[in-house]
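Read the structure below first, then the notes.
The complex is shown incomplete by one protein chain, all other protein chains being positioned as in the whole.
Order of writing sets the chain letters: A and B. Residues in each chain are counted from 1.
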Amino acid sequence: MKEFALMMIGAALVNNVILARFLGLCSFMGVTTRVDTAAGMGLATTFVITVSSMADWAVQTYLLNAYGLGFLRTVTFILVIASAVQFTEMTIKKVSPSLFQMLGIYLPLITTNCAVLGVALLLVEGRMGFLASTMFAFASSVGYSLVMIIFAGLRERLVLANVPRLFAGPPIAFIVAGMLAMAFMGFSGIATS
Amino acid sequence: MGFLDHFLKAPSWGVHPADHKRPAADAPLRIFPSPARVFMPLHQHVGGVARPIVLVGQKVRKGELIAEAQGNISAPIHAPLSGTIAAVGEVTAPHPSGLPFKAITIDSDGRNLWADVEPLADPFSVAPEEIARRSAQAGVVGLGGATFPSAVKFALGKRLKVETLIVNGGECEPYLSSDDRIMRDFADQVVDGARLVMHAIGAKDALVGIEDNKPEAIAAMRVAAAPYPEVKICPVPARYPMGSDKQLIQTLTGKEVPSDARAAEVGVLVHNVSTCAAVHKAIRLGQPLVERIVTLNGGAIAAPGNIYAPLGTMIGELLAFVGMKEAPSRLILGGPMMGTPLLHDRIPIVKGASGILAFNAAEAFVPEAGPCIRCGNCSKACPMGLLPLEMAARIRIGDLEGAAAFALSDCISCGCCAYVCPSHIPLVQYFSHAKGELTAAERSRLRTDATKRLAEAKAARIERENREKAEAAARRKAEREAAKAAAAQPGSAASAAVEKTEGASA
Partner (left out) sequence: MLMSVGSLAVMGLTLGSVLGVASRYLAVEADPIEAELQAMLPGSQCGQCGYVGCAQAAAALAKGEAAVTLCPPGGKATAEALAARLGVKVDLSKVSDKGPEIAEVTEEICIGCCRCMKVCPTDAIVGAAKQIHNVIREACTGCSSCVEVCPTEALGMMPIAVTLQHWTWPKPASAHH
């Protein structure tokens, strides 16, 4: 139990997908202008990462490993992820048209969000069991959502600030992202994975 | 500061600017000689513009009705001197825009004859509604600056069963002393007016709140109110904006007026001391509101003080009367915190004009605004407990809805935030701008709704007309065919003709 807790804290905070592994930076910069949009994106990505990791674990264990097809890993994983994203997109369009409108192009782009594939590949490297890998994937995506929401909150404040023209817009956003990453380095003291 | 305030029982909100009230407040009241010509604006109050009822060339006497109230919330306008109507034209409004508005010009005949007045001998024996009616007829409006028609407020107080009348003698704005002067020189009128207002709204007692920087006024009012135990004189700490009704109510009664509610809903009604004096004149003397005390103050004025002047007098004439040391760098109508900047002095004084400030260059100096440093002084000073820095930051980037979510509508534009701002950010202008834009957006939204209704009505009408036309055509066709059939059968022609006449008569 303790290992599980440590692993989850490690996945969510210490080795944060965005700020420590630098995965999923496209959506990190793209949809963090408003907190509610970022939260919607975080939820959608959490769903995709968790579901596709479970499917990927099954594919890896029962197909790729069983028949020695390791070289097909990337292709099959992308296939699974794309299907999960399609499903998510249909669900969001049905449930919340306004969130669908706000997420725009970034919703289908979850397919190419390297955080999703990255987490799946990390799981393979880690050779974890089904429960552990699902927990790891969920914790990673929670870490992703958390950083998305924090950064969106920062950017909502940033719009109000009197930023010198040279730094206005993306430059100051990148500087703030760097500061946030440094702040997250502080978590490395509480757990190691 | 907050810690000390707790022991001193001083309010934690607001600011304490240097009041600059003396020596102008101590100078005896001067009477302005009747001007040769006055410009009486038709819109000196909140609500509908008054409608002129005089013709050019008509002779009027002082106090005669020249424009009548129009609409539920409005006030009539009376001639401030006797003479001839010279024009019904336009004059620059006492408004920051400098736009013109309608005014009646009267040439004085120099005799200053009052029209026939009908005073009420024993006002306490008449129905309260009669006091309200006469006040409305006399054009009495709130003279503290809001210029809301007083009779409307009386009716509201009567309907909501107000227990306590609060008489506002706060006069917290620096430089101004017209309310101070009216309490010193006409204390008995103020107290009598307050008792009349109590009668009009059915209040049990009256609390007269006077800032403790006006000891002479407090003393004079205590003497005048001595015979009437229901009128209590209550000195309040001098702190800006004590003269704002919500703050005065809280200080005197401990009640807080909820956001979006009126004072009457917590059982109190606030009237200014000058309004009470005007009610006294309207009832006891039958005189409508045509004159008022105006403070003339500021570094550019040679002999600052208070002047009793007819409404409609040009500000330039008043300034010439008190003498100028130098050309003023800035002219303000009202106080320095909430007053209206004026573009020039060819503007008449109106019912709500409590003072005219002519500032010299040193007083008018406005430092350049810097960036917000988030010190939070503004939110500490805000008497309404708002967050001016958050609202201004959102208005700066054009997010007016975001500012409105911080309760921008509760802002009373008192100017405390801008006064304490170390970066000299013109916060009040931000808020005035945002309030104006939000009102305009609301207006245009209502307009869009109205347009939609009209467009739908037109579509329905066109459809109905087309249907009626088609029905009429079908009927004609049927008749034609019936006639044809009747012609083919000569035997039934007579009966068909009978049917046709019956149909026509039906």
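The rule is simple: contacts are C-beta pairs under 8 Å (C-beta built on N, C-alpha and C of every residue); 3 or more make two chains touch, one makes a residue touch a chain.
Note that the structure is predicted; figures quoted are calculated from it, not measured.
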Filtering B:A261, B:A441 or B:A485 for touch with the omitted chain leaves B:A441
With the full complex in mind, choose from B:A18, B:L55 or B:L99 the residue touching the hidden chain.
B:L99
Absent-chain contact - pick from B:A302, B:A361 or B:A455
B:A455
Could you please point out the chain A residues that touch the chain left off the display?
37, 59, 63, 67, 69, 71-72, 75-76, 79-80, 83, 86-87, 90-91, 93-94, 97-98, 101-102, 104, 162
Interface residues of chain B (partner: the chain not displayed)
43, 93, 95-97, 99, 101, 368-369, 371, 395-396, 398, 425-426, 429-430, 432-433, 435-437, 439-441, 444-445, 447-448, 450-452, 454-458, 461
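In the analysis below, only the chains that are shown with their structure count from here on.
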From the mean C-alpha coordinate of chain A to that of chain B, what's the distance rounded to whole Å?
58
Where on chain A is chain B touching in the complex?
159-162
If we count contacts the way the header does, which residues on chain B are in touch with chain A in the complex?
371-372, 393-394, 396-397, 399
